[in-house]
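Input: a single structure, listed below in structure tokens.
Removed: one protein chain of the complex. Kept in place: all other protein chains.
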Amino acid sequence: MSYDSFVIQFLNGLAGASSLFMVAAGLSLIFGVTRIINFAHGSLYMLGMYIAVACAGKIGFWWAVPVAALAVAAVGALVEMLLLRRIYAAPELLQLLATFALVLVAKDYALWQWGSEDILGPRAPGLAGAVAIGKAAFPEYDLFLIGFGPLMLLALWLVLTRTRWGTLVRAATQDREMAAALGVNQKWLFTGVFALGAFLAGLGGALQIPREPATLLIDLSVVSDAFVVVVVGGLGSIGGAFVAALLIAQIKSFCIGLGFSQVTLVAEFIVMALVLVLRPWGLLGRVPAQARGPWTAERPLVPPSRPALAALGAVAATLLALPLVSGGYTLVLLTEILLFALFAVSLHFIMGPAGLHSFGHAAYFGLGAYAAGIFLLREKLPMELALALAPLVAGLGALVFGWFCVRLSGIYLAMLTLAFAQIAWSVVFQWDALTGGSNGIVGVWPAPWLASKTAYYLLTLVVCAAAIAFLWRALYSPFGYALRAARDSPLRADAIGMDTRRLQWAGFALAGLFAGIAGALYAFSKGSISPETMAVTRSVDGLVMVLLGGIQTLTGPLWGAALFTWLQDTVARNVDYWRAVIGAVILFLVLAFPQGVTGFVGERLRARDA
Amino acid sequence: MTVLAVKSLSKSFGGVRAVRDVSFTVAAGELLAMIGPNGAGKTTCFNMVNGQIAPDAGSVEFEGRSLARLAPRQIWRLGVGRTFQITATFGSMTVRENVQMALLSHHRRLFSFFSLSKDQFVKDAEALLDRVGMRDQAGRACSLLAYGDLKRVELAVALANRPRLLLMDEPTAGMAPEERDELMRLAAELARDSRIAVLFTEHDMDVVFTHADRIIVLAEGELIAEGAPAEVRANARVREVYLGAGAGHA
Partner (left out) sequence: MLEARGLVAGYGRAQILFDVALEIRAGEVVALLGRNGAGKSTTLKALMGLLPLRAGEVRFGAERIDRLPAYRIARLGLGYVPEDRRIFTDLTVIENLEVGRQPPRAGAPAWTPARLYELFPNLARMQTRLGGRMSGGEQQMLTIARTLMGNPAALLLDEPSEGLAPVIVEQMARTIRDLKREGLAILLSEQNVHFADAVADRAYLIEQGHIRGAGALAEVRERYQSL
């Protein structure tokens, strides 16, 4: 690499860092005060882009930028007042779910308003030219961005340390209740912070339009980038967000500049891994205060009652006998419900009893699915063997990712699992030769003896029932108890000689393995696999299922999976803007049943018994 | 017989020397209280003994074996039990299950996937609960227990690996006066019966002067006095920096 191109790549990285910093700083700020990880932060960025592009034609680029940022800030304030205010007291997972529902709604809104095509933005008037750096040219606008990032850092720092509002924000970041007891009206403080965070996201998006087109896909990619930045920089540290944004943007820039755009993600992964091993709470982060525990105190685990076992047996028998009276579409839908039930139960296994809130469980589902397809078609293994081996690949993936994940806890862990899943997704998306890239793999069909819908349904039923039974049984074993012990009190667990990390690592890998079984079954049931199989949305589907069912119940994930899969199937077939509908349904459920549906019903039943 | 020997322990945080050249020993069956004003270095000292903080200099030896660079869980395996200032128990489990966890860990049965946890070491668990007077509440959820009872459960858990050394951080914090006395009587009895060495920190001077065999006093990171309760109570320096005018009954 010549000196000139080195300088150019370096400057490119600096320019890219500015927008990234603004998004991450907003995310960090909002989290600090409201303790909510705003999944929809990338959507706010996306809205900023679209609004700026739409306005630029009428009022010019330089007016469009502040207008877009302010409009997004207003949207943020509205969201805070209408939605978040109602769920501040809810468990943090439900809050995340609610903000994810916003992602769905925002995406469909943008689709409806601006269509599915990417829209190119204008160049920045006055800065449309380029300056010569050695023999190469560098856009003037990018130079402006390089200066703008540090300026925003300075402005934020001044606001936070030199104004009464900033002092109150920092106080509330540490202890909201105490601030309230001192007369601080947190309602408006929260709205203000959320609006400021949204403003930063909108501004970041709007400023980006001369450099890249507005696209519907930007939301999740920006938010997962921001998660990586925040995890590397340290949650709640604005300075950390700045340093990490520089670091990540430089890595991207150099990988692309050197012609290794495929290794970008791997490089990002390695940097993140290094930082997390050396400084688990990020470069400038601090050990977070203990997150709120799981819901209220969980009741001790009691062995299932005879009637409950009988009921489960009856359900299994009914399912087994079903092909006698039903066929075709019902069996296809039930196959899907069964394997998603296994997926949800495996996710519940680490989320509930182990307390590890994974937001990237689809990675292991997808690894299982892809491994099955690759073993079958590329390695020419028999289908049965491919199905048996594929989950091991998923388990191996969970073993690698899990090693890092279990070093963190709470929201950090959630973000890291999501970032890993996003990386796995991108690798699959980009590795054409092996995975077929965005087209995926087709022709993943089961062996002839399993080819009929009925035979495959029965195979799925038997495998899933056995797998679910194993996971449930494991919760009653010393290992299951040990996981709960490590969740209830890591301090005490450590003090009685338990290696909590190793236990959680094993639990994580086990859950990944079982998600892989579901994924492999899924691949053969569909006959094809695409990157969608392991997208972030699938991870969230799993979360919705678990939370719908109620995280404190054992059978909850089953009913959650059945309800959600059925709902998604019905809605997707009949409605154009199905994402928005699903989003609205999630929002409704979160607001109406903050303990999950089965949790809610159980609570009612107990109340009646008492 | 000396169970714990602490020699010339020092620790600084950001240039501030929190603990300076502190040495003491605890013998089997002996209750040693560590007292001192806030910021005297008690907690730092305590956490260096239990492995949560690595000392800058000095050594901690348990039965002649150095505890340097061992994690808390490794220290526990050697035979050191501990209780916390704010009780740490497994809230989603019953009292019996809490003790069973410690026993499962002691017998290295945590990675067992196929046995039923509830059938493991039931007798041992109940025997331990008997010793602390909690057997009749064995089936109750820990999250529903009164605070004083929770402290007893912790004691039972701490005894599960038959420790030769018990570390108790402010064992009676947050308890009513007569409960305090009862708990410390229980701890003292267990220590003497099983020849367990006990090191505890404590703010309640009634508890310290009634139950400790020996007392060490820290101030500004240094050991300023050591001896039997009566000697320490009479020590002029201790009265000046810590006990104040109303010595011994505040």
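Each chain carries a letter (A and B) given by its place in the written order, and its residues are counted from 1.
We take it that a residue touches a chain if its C-beta (ideal position, glycine included) is under 8 Å from a C-beta of that chain, and two chains touch if they have at least 3 such contacts.
Bear in mind the structure is a predicted one, so any value in this text is a computation, not a measurement.
*Asks:* Considering the complete complex, which visible chains touch the unshown chain?
*Replies:* Contacts of the omitted chain with visible chains: A, B.
*Asks:* Considering the complete complex, identify which of A:Ile119, A:Val184 or A:Ile256 is in touch with the unshown chain.
*Replies:* The one listed residue touching the chain not shown is A:Val184.
*Asks:* So one chain is hidden, and I want to know which residue out of B:Pro37, B:Gly79, B:Gly133 or B:Gly227 touches that hidden chain in the complete assembly.
*Replies:* B:Pro37
*Asks:* Which residue among B:Val49, B:Met175, B:Ile216 or B:Val232 touches the omitted chain?
*Replies:* B:Met175
*Asks:* Spell out the interface residues on chain A facing the chain that's missing from view.
*Replies:* So the residues of chain A touching the unseen chain are 164, 167-168, 170-171, 173-175, 177-186, 296-297.
*Asks:* Write the list of chain B residues that the hidden chain touches.
*Replies:* 36-39, 146-147, 173-179, 203, 205, 241-247, 249-250
The criterion applied here is as follows: only the chains that are shown with their structure count from here on.
*Asks:* Between chain A and chain B, what is the separation of their C-alpha centroids in Å?
*Replies:* Computed from C-alpha means, the inter-chain centre distance equals 42 Å.
*Asks:* Hey, which residues of chain B end up touching chain A in the complex?
*Replies:* Per the touch definition, chain B meets chain A at residues 71-74, 76-77, 82, 84, 88-94, 97, 100-102, 104-106, 109-118, 120, 141, 143, 157, 160-161.
*Asks:* Would you pull the chain A residues touching chain B in the complex into a rising list?
*Replies:* Answer in residue numbers: 293, 297-301, 303, 473-474, 476-482, 484-485, 488-489, 491-499, 503, 506.
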